[in-house]
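Below you'll find the structure, written out as structure tokens, and then a few comments.
Only a single protein chain was left out; the remaining protein chains are all shown in position.
Let's turn to chain A:
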Amino acid sequence: MSNDALLLAALVLPFAGSLLAGFLPTHARNLAAALAGSVALIGCAIVVWLYRSVATDVPVRLRADWLPSLGLDFTLRMDGLSWLFALLIFGIGALVVLYARYYMSAEDPVPRFFSFLLAFMGSMVGIVTAGNLIQLVFFWELTSLFSFLLIGYWHHSAQARDGARMALTITAAGGLCLFVGVLLIGRIVGSYELDEVLAARDLLDNSNLYTVALVLILLGAFTKSAQFPFHFWLPHAMAAPTPVSAYLHSATMVKAGIFLLIRLWPVMAGTDAWFYLVVPAGLVTLLLGAYSAIFQQDLKGLLAYSTISHLGLITLLLGLGSPLALVAAVFHTVNHAIFKASLFMAAGIIDHETGTRDLRKLSGLYKYMPFTATLAMVAAAAMAGVPLLNGFISKEMFFAEAVADHTGSLLDDSLPYWATLAGVFSVTYSLRFILGVFFGPPPKDLPHIPHEPAHWMRFPIEFLVLICLLIGIVPSLTVGPLLATVMRSILGSDMPYYSLALWHGFTLPLFMSLIALAGGVLLYFLLRPYLDSGIEGPPLVRVLKGQRIFEKILTTISLQWARRGEVLFGTRRLQPQMRIVVLLAVLAALSPIVLQGLPGNGALAGTPIEPGFALMWLIGMGCALAAAYQAKYHRFAALVLMGGAGLVTCATFVWLSAPDLAVTQLLVEIVTTVLLLLGLRWLPKRIEDVYPTRPPLSTLIRRYVDFGIASAFGGILAFLSYSLMTRPLPESVSRFFVERAYTEGGGTNVVNVILVDFRGFDTMGEIVVLCLAALTVFALLRRFRPAPESVGSPEQQRIQDAYDDAEPDRKPGDTVTDYMLIPRLVMNWMFPVIATFAVYLFMRGHDLPGGGFAAGITLSIAFVVQYMASGTRWVEDHLRVLPLRWMGLGIITSASTGIGSWWFGYPFLTSHFRYLELPLLGKVPMASALLFDLGVFALVVGATVLILIALAHQSLRSSRASQAAEGGETWR
């Protein structure tokens, strides 16, 4: 495999593994661990293999088109820096997987854990190998998402849920800031490609957007890397299973922010803005973290705060802006990842074997687990910066950089003191960790009797501690060449001189180290009585809790504001809401007219008025007003009047050259009327006038207000349409459609060609909406329970039955059976006629008014007429309409017509037409759009019929309820 393919494999493999692990059975613990372990090991092997080409200082690259229209490529790029991080991600990942296999309890759904872990691993690899910034942000947000899932893995615990939510809120919000920052960089540089961004230092320096972009990117990095004031999410994330903490808080999640800072260091660091934003944040984080770590009573809490402090240290180094500080930062990143992962694992073992992480309960464990204790001591010593361990060397470099002069400011001058103080603190908390847990009197009332863990559970710690020692004793032989490669990839040719030796002579940094060690030991013994008193949290800054502020902000926004908003604007009553909606619509329509006036000046002379048209509209307006007046008490009359308004609409379409609309409107008018007639039965009886004399004042006012709103709405709409109609028609897309309808669409009916050809995709969406509406109606009616008083027979039937009862020679029901016999027969015979008409409408649709919509409704009318003529029961016994099948067939036909064009290499729904010579019929236009229209037709038939007969079927429900069991609903 070539190098770029290997790189892609390294990125894809964890995600594939994650998917696979997600499908494993819930208790396949070993299988899932083996899968995750092999993914991590293969990833490791790939990364190691790639070192040869990375070491030549030419990044391994893979580029593929992603969104070429936006100039975005999918680029993978691995240089020295990416390589180092990828190695940490896979290497520590493999160890964490091994550790987690023993740590996780068999009762937990372990495959899910590994699935999340692998996906997280993949996202991290995505960040470090991203070759363009958008891609980086994408994977960045993915890590936020998967860390959320990992931290909240034990979702039954409220602590885990809160911790996960907090981590997600902070880091994802930071990710959004980063996204905006990256967009700004893209704007300044003109490209998101990392290669181009890294070569554009001058552009960035001279841009006035630099500071804004910098602040946004730092927000992203600081939230991710838990820098003050966003550090508080990290201790709360300790509710996660310990392997997760060991992974997220040593080598991965929190290091993503550091990685980003290093990645952009060459182009963004070194300015005053950078210095004064990054150094103080790092310094405060360093001191605050170290100080708080001393006073933690939770073992993992101590490690969490120490992580925060070390991240602060690295950030501080990056903020200084000198190449040597950068070397120290990268080096410390590696060292911290190694010793912190091992310490977290050790803490996990202690928790696992004793059942508690509380430092007040733990003591004297050395006797029970000497091996683990020794390992933890070495790792903690590395954390404290004891010579011969890796932490010492990078801390030494940090002290040297703190002493060196950078900007000569007060901040810079005071750095050595702060650095030493932080060193003192770190020695103190490391001591506390070791002495508190492993020494002292034997432990009392632990949940379990502690003992050494399984050997393979300890192995990852042994391995990491070995590396600590190797780096600490022979740095130039082990980590030296790697570090050099990494530095070359960041700095290019201007490498600073640095030496990784253990011994630099009696220098100031060494002196500072000694002070830190001695001071730390002293401080520990001074604080001992206070710590033993068992008070939770650090003194002085205990009140300053970021978490409390965070909770407060969240509550304010999501609870208090929401509640106030609900009180202000909310109502459970529909009418006020409707009023607001209508008023908003009026305002929205008015504001542009008031603010900008109408476009164009002077109205055109209108079309001369035809008296017939005026007369027709007089009737139409009368119908509408009367319908509005009557709808409350005379529902049937209102329905008829509404139909009148609909007919006037229909006639207007005919008059004003829109035959297609007229046909469709007329047909829809018919089905709407039938629909509402069917619904009328289930409405309650009309209530007698609530106010016999005169309505109260409040009601009257409400009516006047509503009348005002309605008049305003109508007036504005009339004004708008008149103003627009009397202005010339601007050039629009219509020209294209009219000119090409025949030459390219093969139809003379432009409206139909637009629907089924030019804008076929829109039509596709519309029929899907129709389908969904019909299915919803169907679903609602399946559970329909009519109000009790509308269950009985309608009044007309009762009168008929009473007549039958009275006559001696008639059985009850005879009148119903014979009722309107001749019209019924005629209606039955109409079925083929209407159906043929539907086919006719369909066939002519491409060239003349008609088409799938109109034909579909026509055919559904044919069905509905049968229901009206013969009654629901008769039709259901004799005719199986199966509307759901019609709908399915329609959707499938339309969609497959669209997909069909893929076969010929055209985009979705490209249509094709030609004239076919058929026997008897002669020349017939055959367009693939016709097939699409056929789908529309079938769907419209299905949907309309489904709606109507689902409603019609309800009239059987009431009688069936008394007849007990009856056959299924066959019409479906």
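Just so it is clear, a residue touches a chain if its C-beta (ideal position, glycine included) is under 8 Å from a C-beta of that chain, and two chains touch if they have at least 3 such contacts; residues count from 1.
Just so it is clear, contacts and distances are computed from a predicted model.
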Quiz item: What is the missing chain called in its UniProt entry, if the choices are "ABC transporter permease subunit", "Multicomponent K+:H+ antiporter subunit C", "ATP-binding cassette domain-containing protein" or "Cytochrome c oxidase subunit 1"?
Solution: "Multicomponent K+:H+ antiporter subunit C"
Quiz item: For the full complex, which residue in A:Ala645, A:Val864 or A:Ala952 touches the chain that was left out?
Solution: A:Ala645
Self-check item: Which of A:Phe138, A:Tyr276, A:Phe459 or A:Trp682 contacts the chain that the document leaves out
Solution: A:Trp682
Practice problem: Determine which one of A:Thr672, A:Asn828 or A:Thr872 touches the chain that has been left out. | Solution: A:Thr672
Quiz item: Which of these touches the unseen chain: A:Ile449, A:Ala718 or A:Ile892?
Solution: A:Ala718
Practice problem: Based on the whole complex, identify which of A:His27, A:Arg579, A:Arg810 or A:Arg873 touches the chain you can't see. | Solution: A:Arg579
Practice problem: Could I get the residues of chain A that touch the absent chain, sorted low to high? | Solution: 572-575, 578-579, 582, 606-610, 613-614, 617, 620-621, 624-625, 627-628, 631-632, 635, 638-639, 642, 645-646, 648-649, 652-653, 655-661, 664-665, 668, 671-672, 675-676, 679, 682-684, 706-707, 709-711, 713-715, 717-722, 724-726, 729, 732-735, 737-743, 748-751, 754-755, 759, 762-763, 766, 769-770, 773-774, 776-777, 780-781, 783-787, 847-849, 853, 857, 940, 943-944, 947, 951
